[in-house]
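Of the protein chains in this complex, all but one are displayed in their positions.
Right, chain A next:
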Amino acid sequence: VLNRRCVEAAVMTGLALNCSINKKSLFDRKHYFYADLPAGYQITQQRVPIAVNGSLSYSLCIDNKMSQMVTKTVRIKQIQLEQDSGKSLHDDTRNQTLVDLNRAGVGLMEVVMEPDMCCGEEAAAAVRELQLILQTLGSSQAVMAEGQLRVDANVSVHHPGEPYGVRTEVKNINSIRFLAKAVDYEIQRQIEELENGGTILNETRAFDSKLGCTVPMRDKEGKQDYRFMPEPNLPPLILYDAKSLPANMNHQQVINIDWIHERLPDLPSVKREKLVEQYGILPEHSFTLLNEDGLAEFFESVVKQTQMKPKKVIGWILKDLLSYLKQHSLTVKESPVSSSLLADLLNLLEKKEISSTAAKQVLAELWTGEGKTPLEIVKEQKLELLQDQKELEQICQAVIDGQENEVIMMVPG
């Protein structure tokens, strides 16, 4: 029986990726033997998948400079619903495979992209954007390390103008960083192989993260014949829209594409545009804000609680806060400095009660998380800017008097 939530997630994802949603899609059986597929077949959508012909836009920094970003697009061939298999753990020392069947039979979405990307960096950026979209939609938490998002990379090389070369499929990629490495390694490997007069086999390879290379996967028995056939237990999946909504059907059994479309949340690209427009920050800032879980919300919270202009606040968020969190491997949620504490500090700075150097000092103290407020720290360490002109003059004079020999130049006032 098909889970309704799977269908909703697939429709949402299809809409978010600009796909055409097939109002009628079909299920098929794909037959092959493997220890993690106890039924001997996997239910998938080979003939007519639920969504087709979409696109995913993503951004890249040119030359590693965040200030120069370029937008690229990768076409989405299709999204299909299918069953997951179990998880295999290979125990080479004991010459056996351990199989965990907990996830066998659970529904998943496969997103198939066209070969529009040309290097590891592009693949990584595209997948990162897909990850953010899936998380925003709630379709998936898309954490690669936990297998919630899995990526198989298909790589081939060819001379410009010539047809695409033979492709290999690279599996066992467990993070976005490794995805870039695996793709780049495989491109290099294929180029070297061809330049040495060799040929590329249409094979499946595994990425070895320790060695940073791809190796042929054992037991891929040549070209597989999956003997696809219609799944006899699942009739066609029919989706409706506002126009075609049936009058007398139990609404729990009805999925309305338009209803889902109206309720799509703002996608990352839209959120970034809004941040730039609303707060006057730079596009590359909006990328960093959305790249860290919770950072955009933190930024907006601080902006609400302070008189300091967002354009100035962003510097404190991206430079001071973020670098501290990175240094200590903390997430935004784990930050010992809350948005209100930071806002209080920035207010002191904005009202010119402290200097920016003093502010950094206070921030350093706030990181210790002892619970003191910025004002308390300022008073304790006597960091207040002196407003009294006479007192300032007295101090300056004392310094000058004490350092007569060192005084070379003095600027009046």
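By definition in this document, contacts are C-beta pairs under 8 Å (C-beta built on N, C-alpha and C of every residue); 3 or more make two chains touch, one makes a residue touch a chain; residues count from 1.
In the analysis below, contacts and distances are computed from a predicted model.
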Listed names "GATC amidotransferase", "Trafficking protein particle complex subunit", "Mediator of RNA polymerase II transcription subunit 20" or "Cell division cycle associated 4", matching UniProt entry of the absent chain: "GATC amidotransferase"
Selected from A:P115, A:G198, A:P216 or A:P235 as touching the chain missing from the view: A:P235
Among A:D92, A:E162 or A:E195, residue touching the chain not depicted: A:D92
Option from A:N196, A:Q253 or A:Q389 whose C-beta touches the chain left out: A:Q253
Footprint left on chain A by the chain that the document does not show: 1-5, 7, 26, 31, 33-35, 88-92, 95-101, 218-219, 221, 225, 227, 230, 234-238, 249, 252-253, 255
